[in-house]
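I am attaching a structure below and will ask some questions about it afterwards.
One chain of protein is taken out of this complex; the other chains stay put.
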Amino acid sequence: MTKVITKEDLLSWLRQLAEKYTVVAPVTSNGVTLYESISGSEVDKIDLSFSNTELSPKNLFFPPTEALFTIVQNERPEIIPAKVDREAIIFGVRPCDARGIALIDKAFLAEPADGFYKEKREKTTLVGLACSAPCPECFCTSVGSSPADPTHVDLLLIPTEAGYITQIVTDKCKQLLMGAPVKEAEAVQPSLPSLKSVPAEGITEVMSKVFNDPYWDRVADRCVHCNICAYVCPCCYCFDIRDYVSKGKIERVRSWESCQSAGFTRIAGGYDPRSTKGSRLRQRWYHKLLYFPEQFGDIKCTGCGRCVRSCPVNIDIREIINDVQRMRA
Amino acid sequence: MARIGVFVCHCGTNIAGTVDVTKVVEVIKKLPMVVLATDSKYTCSEPGQASIREAIIENNLNRVVIASCSPRMHEATFRRTVASTGLNPYLLEIANIREQCSWVHSDDKEVATAKAIEIIKMAVSKVIRHEPLFPTQVEITKRALIIGGGITGIQAALDIANAGYEVVVVEREPSIGGRMSQLDKTFPTLDCSACILTPKMVDLGQHPKIKLMTYAEVKKVKGFVGNFEAEILQKARKVDHLKCTGCGTCWQKCPQKILSQFDLGLGKRTAIYIPFAQAVPPKPVIDVSICRYIKYLNWVATGQEGKKPPECRICEKLCPTGAITWDQEEELITEKFGAVVVATGYQTYDHSHYQEYGGGAYPDVISGLQLERLMSASGPTGGEVIRPSDGAHPKTVAFVCCVGSRDQQKGRPYCSKVCCMYTAKHAIMLREHDPEIQCYIFYIDVRTGGKDFEEFYLRAIDEAGVIYIKGRPSKIYRDGKKLKILGEDALIGRPVEIAADLVVLATGMEPSIGADELARILNASYDTYNFMVEAHPKLRPVETQTDGVFVAGACVGPRDIPECVAHGGAAAAKVSALFSQDTLTTDPLIAVVNQARCIGCLLCVAICPFKAISYEVTRDKRLIAVVNESLCKGCGLCMASCRPKAVDLRGFTNQQILDEVNSLWL
Amino acid sequence: MINEIRNKAKELLEKKRVECVIGYERATDGLTARPAFIYDPSEVDRLIFDETCVHNLSRFLIDKKHKATAIVAKPCDSRGINLLLNESQLKRENLFIIGVVCSGVKKVRFNQIEDSLQNKCQYCPQHVPSVYDFLVGEPVTETASRNYAEVTAIEDMTSADRKLFWAEHFDRCIRCYGCRQVCMGCYCYECFVDELDPLWAGIRIASSENRMWNTMRAFHLAGRCISCGECERVCPVNIPLMLLNRKLEKDTVHLFDFEPGINAETTPPFATFKKGEDLGISK
Partner (left out) sequence: MALDYEPKIVGFLCNWCSYAGADLAGTSRTTYPANVRIIRVPCSGRVDPLFVVKAFQLGADGVLISGCHVGDCHYNEGNFHTRRRFVLLRPFLDYLGTEKERFRLEWVSASEGKKFSQLVSEFTETLKRIGPRKT
């Protein structure tokens, strides 16, 4: 016997939670699936059969744009920091994306922690949803995760005919589940779907040798240097900061930025140490496959396949890893 | 860091009566970078300006905002005020709180005050971004190009040359003189045209400061006021004018003849020719289109097809100085100039467009200018007036006015101004030639606006017994040896029919052929009839929109000789005034290109109305736009069309306009 | 067909007529296509051409400005080349254009080919490229007729509804600039939106700035967009960007009777004017 929650009960439970928490869940409209915060009455909008969202849940901790604080020009200026008033629940986080958040944690929660990120992170509970039908581009199993990996969520739901097997992971979700309509039932855990493997082992070691290989320029030939890959990535976290003055207020704003955009490394005076297409593209892979691992231990990739799906010119991390491995020796 | 001083003017009660100046000052004081805000009764008065000067020095201000009347009123004044303290005059901004605030909101002081504050805020946000600007100096080439060697061009050339400056006169015909040289006598004084013109022609030909280029055309002009560069095409004369003495043997002996353009087809000239006896230079050119030997050379060159032309070369054999040079080719000469005077004059309307008047098919229906040639002592008939068809002496002559003038149907709605008078002149002169001649003149109105013109017209009626018939004839047709003119006397409302021996059409004026092309070359504008357009019809009659390019004479519109002479002189005066300076000062409020941003799409090059933007290639092979500071007038068309904002306008930069807008929501 | 392209590419590379041939090759899904850059004659067999070759390759010519380059061009790509020539971004003599007759390419996403044509093909005016040095495929004469139904549909909304319609889309925008980066018309070194002096738009990924960005992006392409549909194809959040471009195209055709990219010579509408033209604003 395992603890199971039926689809109907799940929705009514979320309906309850919505009264107390900000509930964020996958919703599909205009042909794109995105995480949206929904009210109790809107739970039916939730897309339970989504494969994965176009944009990762990182947005909820690291929004595309957030005001960090505001300075009001009174007689003496006063600083009003941004804060989160309501606790949040993210429903339907895929294990790969949960891992993405964990990877960002490494960078943002390492002391001195990023307060704005930390606050949101602490006030949020992740309800994971195991993958039954992964996308053909997925390769989470090759980068240390799996379709039903509970490691980085607070609660994992595994879909079965009988309903969702609830797998409690953290205390955080225990009290969340109190009074939740979870029943004992016969439910067989479905066998994990198998994924194509990508030879990611020891990639860092090869990366450290091939920095100057012309390969990067060749790949960059077709790169158009949009920021799509970085913005859909569940674990890319570069940003830009700027101050806004309007109506007597000064607001410090931070927004997403990407190493692929032209101005990213431009310095005062206009010089850009990373001005060539190749050097910019290379930076992306070196951060993911060498610098981040060197600093935090893990490859900065969750195998979610988003960049592979959305790249306008099919720059495919799986191909890159394969090619780099071939450069060994 | 900007240190801004804001001076709010009461303008007596003009501003203070409506705007609460004290309140304005209070608010403005608080703005960032404003170190001083104060008010004064009359900012523009001497004490007012004095207090600004003191304030600038005392508070060591580096930006000044004056909230007062319109910048169109006192910007210049206050720039001088600011400059007198050693501060750059372009670090000033005017906030217009009178014309555009107090005067239009006198009904609501509160609203007016609030608006005044916002207007000043805008000015403050703009002045912060002002930069010191410095007018640039450009050298002037003190050399004038006169296009057209008619009476206008001659007058202009002589006046400029006599003022001590070099002149180059370009005339496309083999001789200068223009239309006036074709005239017999001039109205209303009836003095001989040649007698008053030729001395001037000779003066010009011999003037040490004037270089005369006949049989030449201006092909290209680039550059700007003070620094034009013109490409002039010297057509091949096949005669070396340095050797030629103009003895005339060649053109007397040349066997190849053709109808003379100068005599308007009434006489003949030879292949090697001077257009008329008093031509300047008095040296011939060879008309390669008919010269027998040239024909022969072409025949050889093109593989000897067809009949072999004679190897004439008579002129060469007879020439005492061996001036004939068959190998002389046309050449492109480039000259530098500081100013250009366009004096390309006019041509008469081609009456063959008038089918109702025979469409040029009747030899005895001639134009006024043709009659001039017939009456001229140096003309094809030696001054004897005869019918082109049979050489008979006409006894009845009918004149038709407004042919190619005041005629919508023919696309010539304008009045050619001179026809009324020259027709009267013709009638009077014909009577002098032969007292038995009876003249009839068909007219729409007789226009005699000019000194002694009306008297001259009356003289035609009283002394020459000319009969004036009001109305445009409907038809002219041949009837035996006579020409029948059908019309209606509009005054008595009866049809009239005149049987004449000779009909003279008073054809109107139209710009010389190619005037529009020349205008394009000079980037000057021209109207629908291809007359040049002056910069201002009243106040700048000889200037054009293009600095340094002047227009004079009949190329601007129908004019008579004294007017043309006056205009030639006027243009000369303008040119001399320009040349009296050593350098030109250019306004610094012009476009500048940020070369790092320019993507070389060259949209601005296409758009610039003043051809002020060209492009060059950088070391890294990039195309970039380049602004010519002397040509740029600072209109800002280019920056509005520049996608990456690579070009900007000093004094009205993108940043400044944006800041002005922004300031409204700060 | 593909052999003609490969042979020509081979010949051009062997004869050193060009340094690189830009074409298509199979993408990593083994199904769709991606841009290919061939430098070595021995690699021409990587080249493919089929109805999955959606990309507008002319965009890549900007990176090859001063190098002799050959390019495989569909009609839409060829219009792009004409635009770049017209705006003096390319030298014709540096180019060798392998034109392909095209009857439309399929809607594709990675790992999937839909059984319908790309929107751009529904209203593409040509089947034969407007410029080429070497043509592959049988020239077809008939041309599709322009159709702006979906644009008029929006024009017919109330302005309140239009505002809502666009707000909904622009709110999704994450300013990844994919639309700009794939566009051959967006070749500025520094886009106005990235400029700091002056700061035209901020970095805020928020509705008002997204709106401003999307408005100006489209307007900078007024009379220049050659309807290759790339912006719309790559948008990760499905913003119907072509609805913006095509509105401007509709008006440009109507007001100035101008279609960009048809040839490289015609002066674009913003570079010229007619004194007499009324344009329906005279009073």
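By letter and in written order, the chains are A, B and C; residue numbering begins at 1 in each of them.
Methods note: a contact is a pair of C-beta atoms (placed from the backbone, for glycine too) under 8 Å apart; a residue touches a chain by one contact, two chains touch by 3 or more.
Given the structure is predicted, the values throughout are model-derived calculations rather than measurements.
A.B. asks: Wait, the hidden chain, what does it touch out of the ones we have here?
C.D. replies: Result: the unshown chain touches B, C.
A.B. asks: For the chain left out of this view, which of B:108, B:131, B:311 or B:616 touches it?
C.D. replies: Final answer for the missing-chain contact: B:108.
A.B. asks: Which of these, B:98, B:373 or B:387, touches the one chain of the complex that we don't see?
C.D. replies: Selected residue, touching the omitted chain: B:98.
A.B. asks: Spell out, residue by residue, where the missing chain touches chain B.
C.D. replies: 70-73, 96, 98-101, 103-108, 111-112, 114-115, 118-119, 122, 525, 545, 589, 607, 609-610, 633-637, 639-641, 649, 652, 654, 657-658, 660-662, 664-665
A.B. asks: Since one chain isn't shown, list which residues of chain C touch it in the complete complex.
C.D. replies: 154-155, 159-160, 162-167, 192, 200, 207-209, 211-212, 215-216, 218-219, 222-223, 244, 247-248, 251-252, 255-256, 269-270, 273-275, 277, 279-282
Just so it is clear, only the chains that are shown with their structure count from here on.
A.B. asks: Kindly work out which chain lies most centrally, taking the average of its C-alpha atoms as its position.
C.D. replies: Chain closest to the assembly's C-alpha mean: C.
A.B. asks: In terms of C-beta pairs in contact, which of B-C and A-C ranks higher?
C.D. replies: A-C
A.B. asks: Among the chains, which has its CA centre at the largest distance from chain B's?
C.D. replies: Here the answer is chain A, farthest from chain B.
A.B. asks: Nearest whole angstrom, what separates the Cα centre of chain A from the Cα centre of chain B?
C.D. replies: Distance between chain centres: 72 Å.
A.B. asks: Could you please state the distance in Å, as a whole number, between where the Cα atoms of chain B are centred and where those of chain C are centred?
C.D. replies: Computed value for the inter-centroid distance: 47 Å.
A.B. asks: Which integer distance in Å separates the CA centroid of chain A from that of chain C?
C.D. replies: 32
A.B. asks: Mind pulling the residue numbers of chain C that touch at least two other chains?
C.D. replies: In chain C, residues 189-190 touch at least two other chains, as defined above.
A.B. asks: Looking at the complex, which residues from chain C come into contact with chain A?
C.D. replies: 27-29, 32, 34-37, 55, 59-60, 63, 109-111, 168-169, 172, 174-178, 180-182, 189-190, 194, 202-206, 230, 233-234, 236-238
A.B. asks: If you look only at chain B, which of its residues touch chain C in the complex?
C.D. replies: Chain B residues touching chain C: 596-597, 599-603, 606-607, 621, 623, 641, 643-645, 654-655, 658-659.
A.B. asks: Would you mind writing out the residues of chain C in touch with chain B in their complex?
C.D. replies: Listed in rising order, the residues of chain C that touch chain B are 65-66, 87-89, 187-192, 195, 197-198, 200, 220, 267-268, 270-272.
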